[in-house]
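All protein chains but one are shown at their positions in the complex.
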């Protein structure tokens, strides 16, 4: 008699099974596990309740209050595939029962890092601005449009936040031999030094950076971290790349300061998405405008599925998960990510 | 009695002394050498003739036919600061007399490499295109505008040309762990392998690359290297970055193919500069338009002056030049760079 | 009224407080915490029992059965400073109570990696062997003693095990541009690929490697992994570097095969330590002999103290530990490390 397969419940909304699992990955998941896919099932909640006692893993973000966790006596893993840990799960109960709470943040890290570097090079060299000028018949050749162009090589670079995103970005920055300062109040200085970056205070990062990347997660402490007063400390002509959470910055002040020419900025996140049609940012020359595009690319989504599959196989084999990110019990309650209100479901972490 | 200082003649046009030499560099040059600056001197040609017999170095691109070289009995170095070796110098005569013929190509390499990477990331992720859409009120959030976005990480990348520019770009590409194929008929395969890239034929590079960088210098052989037939071999959806010389490609075909959606391209050089006001490229969505901006940034220009100063000090001390590029006698005649016709003097190498 | 400081109990044996904590680190620990150092205290066990209910952290390897863990109601961290997880702790009880069980393995990783590379270069080039010959007056100059010398550059390299040690070693190997295959049955293939190495079967690693590093931890599965039959699959003239656990290899066969000239080996661990005076290995030319020296250097020990301090500060601040290694509940029971029987207490991880 063969051993029955472990049960994996897919409940991916607002993600989708198809986007998250490439066909080859989904096929392998079905081979290795019994799979119950509740995507789009109008009866999903009841099905979930029925399945919980036998579930080996839940892939998605369903409500999991203590009561449900308690009934999930076989549960070994909760795999978040959305990128944010919502407060609809009793994470403490999961921890107490030895359920691995896993996040898909690493799947987005490379995509966000490459995009951030692209935005920084755009700001450093005026790529988007000059493409617009060219289309308007007003391009300046060679030196004429390059007077404010700078190299990243040897530049003073600042990072606010040094989690998955910061580390992935740092790897791409290595060959630029820049001076890289990092402000991250969640990490010991020696941890940063081991990664080859310079620990720094927020003020130091703000005041020294020619290029500043804001990669911080939102918590109570980081909300409005970049107040108007702090934004005014940026070096004249600095380049600011904001790809994490809009709430870390005073957006009104930020856009106003760019309009006035204090610094340049690339913005991938916005306090309200979609941005209103008459939003003043749409006309500011010193901005590169981006609609929450940093992380949610096909390669990142497919990687989520691969990470889920790999780690479920690890756990089933009595091995620790290594590809998804283990949610730190200290932090999982502190994130203040608000589900995006737009119909588009994907968000970067 | 002090030894008289060696004479350095500055004749930088179409470059300028001010742009090429930062104040601190120029001051040092004057301290170390006797400097005759002929920039803008209406009598420059006669002054040059008078100075030649005593000149230790000429910095610039004046006409130096055999007759002048012969009279320059003390000449040790000819430092080109424009980026191209024009046919107005008898390079063979210089070589015969042991005059170092030095180019400033390396000064531009980092600037071009960073710009090329910026253009590639732009094409890979649609940065410029989506900024335009955002300004037009038509942005697509998250996945909606990302369906064709790709990672450079692990991508199939091709380089046509592996001189200063290719090597500088390759260094920046290392952390992306891509498969990098190089076509460069001027270099032995083992030379490429030592640099960690894969030697490949032109067809192989064209057919396999998701991102293709064209960095080739123009010679008779490379003119129209990228004919329409060859451009049609590019992978559907490929990204083409052209930053070297417009003459390597059939521009009409290239722009037409991008218009039809065969591939995307970023163009920094053009067959005619400035581009005509009604040029069809100005309206093509799949292009990133750039007006010969890759190399000529302030940091590159200032580096030229530093390189000139450093190498003149080396040569005066009986040491070989190490910062500028020694012009290969085999190649200096083969370049077919045409002086740019626009007033803007600076060009990237 | 000031808040009382959290209590940290030091119970480092067989490690020592002095070796583990540099003066500056220990001073800081005392400033930040109430410290009870039980090192060498004859009454240590009773003191520990008394302190447990109030202990915020235990630094060391005391017996912690379920009963003690239950009484340690304030315990947040158990910091192992020895390098091995002994079975004298009820790790499950710790996990259930949310106690962080932390290991100091990362402190040794760089030391072991550098030592392993040193051993590999020694074997590749005969450094130790030729120093001996030189002292015996029998040195061979230049080519005469170099006929079997090989480069690591571009070599076929194998790693058995890709944990802390493997990753640290891999980082050092990157500039050698070698082909690096890894056998690690505890890790998914994609995890290895993400780190830029090639996942491989044990046989493949054994048969292809010119240089083979054995970095595996001992578990039931890995005991005698390198049986005589497997060792015979090594390439003739291969170099084997063994720095993890002696039990992974059939030592008798290994030493015999080296004696017969099948391959060369550097051995840092031994089935019995100290090695008997008449051990045949002492006279084998093809060996580099080393007495459990790979990890236990002053810099590694001092780093343990820094890691402990940093992570206790993290946990006290409500943040997750990031410098020590979180013990995987799946693995902590599987290690079969036997306390070294020699008086020397320090062991590498």
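Going by the order they are written in, the chains are A, B and C; count residues from 1 in each one.
Simple rule for what comes next: a contact is a pair of C-beta atoms (placed from the backbone, for glycine too) under 8 Å apart; a residue touches a chain by one contact, two chains touch by 3 or more.
Only a predicted model underlies this, so the values are computations on that prediction, with no experimental measurement involved.
K.L.:
Which of the chains on display does the removed chain touch in the whole complex?
P.N.:
B, C
K.L.:
With respect to the chain omitted from the figure, which of C:24, C:66 or C:299 is a touching residue?
P.N.:
Selected residue, touching the omitted chain: C:299.
K.L.:
Applying the definition given at the start, please give the residues of chain B touching the unseen chain.
P.N.:
Residues in contact with the chain left out: 95-96, 98, 186-188, 190-191, 306, 310-311, 313-315, 318-320, 322-323, 326, 328-331.
K.L.:
Going by the touch rule given at the top, which residues of chain C touch the chain that is not shown?
P.N.:
Chain C touches the missing chain through residues 19, 110-111, 114-115, 117-119, 121-122, 124-128, 130-132, 134-135, 137, 139-147, 149-153, 171-172, 174-176, 273-275, 277, 282-283, 288-293, 296-299, 301, 340, 342, 344-348.
By definition in this document, only the chains that are shown with their structure count from here on.
K.L.:
Which category does the touching pattern between chains fall into here: line, ring, star, complete, or other?
P.N.:
Shape of the chain contacts: a line, open at both ends.
K.L.:
Taking each chain's centre as the average of its Cα atoms, which chain lies closest to the overall Cα centroid?
P.N.:
It is chain A that sits nearest the middle.
K.L.:
Rounded to the nearest 5 degrees, how far is chain A rotated relative to chain C when their C-alpha atoms are superposed?
P.N.:
An angle of 180 degrees brings one copy onto the other.
K.L.:
Which integer distance in Å separates the CA centroid of chain B from that of chain C?
P.N.:
50
K.L.:
Please compute the C-alpha centroid of chain A, do the same for chain B, then give the distance between them in whole Å.
P.N.:
37
K.L.:
For chain A, jot down the residues that touch at least 2 other chains.
P.N.:
none
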